[in-house]
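Dumping the structure here so I can ask a few things about it.
Omission of a single protein chain aside, the complex is shown with its protein chains in their original locations.
This part shows chain A:
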Amino acid sequence: MRETRGFKIYRGVTLTVLGLFVLVPLYVMVTSSLKPLKDVQGAFSWWPSNLTLAPFVDMWKTVPLARYFVNSTIVSVAATVFSVAIAILAAFAVSRFKFRGRTVFTTTVLSTQMFPGVLFLLPLFLIFVNINNSFGLQLVGTRLGLIITYLTFSLPFSIWMLAGYFDSIPRELDEAALVDGCGPMGALWRVVLPAARPGVIAVAIYSFMTAWGEVLFASVMTTEANRTLSVGLRQYSTQTNIYWNQIMAAALVVSVPVVIGFLLAQRHFVAGVTAGAVK
């Protein structure tokens, strides 16, 4: 690519248009969260009539946001921890061993990622209801049910990405560990994992984002007791008033941790996506 004048004009126009497309909603989210209620109920204005932090205070009272926050945090952290641990083991098997059924495993697991969630939703809901009836283990309306479900959502991509990472770590390294008397699990723990740390971080962030943002299953599997943020934020609009300023404030607060996490790890993320796409 040569940076001709034509290219510079193209770049200027493209980046301006796309920048506005991305920025305007973000701007609206931030400024609306600083507006008094009457501002968001009248005609739209670009700037608050008077800046206020009240929405960030009131949003905790209008709906039990703190409880949704706790639920989302517990569910997402637990799903992430289990998903990453299970993915590490599976990816190690796929990357370092030759065994019967290896291809079947990888293709089946990856293809489950591609099927629409609504396919499993109804049967899974029924299975959960019936497990409760037969064994007394409650999975609908509990955090446990959500954790189990969510961790499988990120599992396929995590295994795929980690296997790619493990493949890029020279086998001589684990051989050396074996010579030093480690078992295979020791080699995984002491050699492979430390070398694959960026990959593990990327996969963890991906798992967390998946669980934190999930809507479909949360809308069916949650009751008031285990409601997560993705469904809970809708409660602001079922009241007689729609508290758009509080909705925007809450949306901002629930987004900041994941956005920062993602942006910090974006390099590893991009590398992981490419490693997979190129293969």
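Definition applied: a contact is a pair of C-beta atoms (placed from the backbone, for glycine too) under 8 Å apart; a residue touches a chain by one contact, two chains touch by 3 or more; residues count from 1.
Keep in mind that, in the parts below, contacts and distances are computed from a predicted model.
Q: Pick, from "Sugar ABC transporter permease", "Pyruvate,phosphate dikinase", "Binding-protein-dependent transport systems inner membrane component" or "Tryptophan synthase alpha chain", the protein name that UniProt gives for the chain of this complex that is not shown.
A: Record says "Sugar ABC transporter permease".
Q: Hey, which of A:34, A:78, A:151 or A:169 is the one touching the hidden chain?
A: Going through A:34, A:78, A:151 or A:169 one by one, A:151 is the residue touching the chain not shown.
Q: Across the whole complex, list the residues on chain A that are touched by the chain not included here.
A: 1-4, 6-7, 10-11, 14-15, 18-19, 21-26, 28-29, 32, 40-44, 86-87, 89-90, 92-94, 96-99, 102, 105, 108-109, 112, 114-124, 126-127, 129-130, 133, 148-149, 151-152, 155-156, 159, 171, 174-175, 178-179, 184, 187, 209, 212-213, 215-216, 219-220, 229-230, 233-234, 237, 244, 247-248, 251-252, 254-255, 258-259, 262-263, 266, 269-271, 273-274, 277-279
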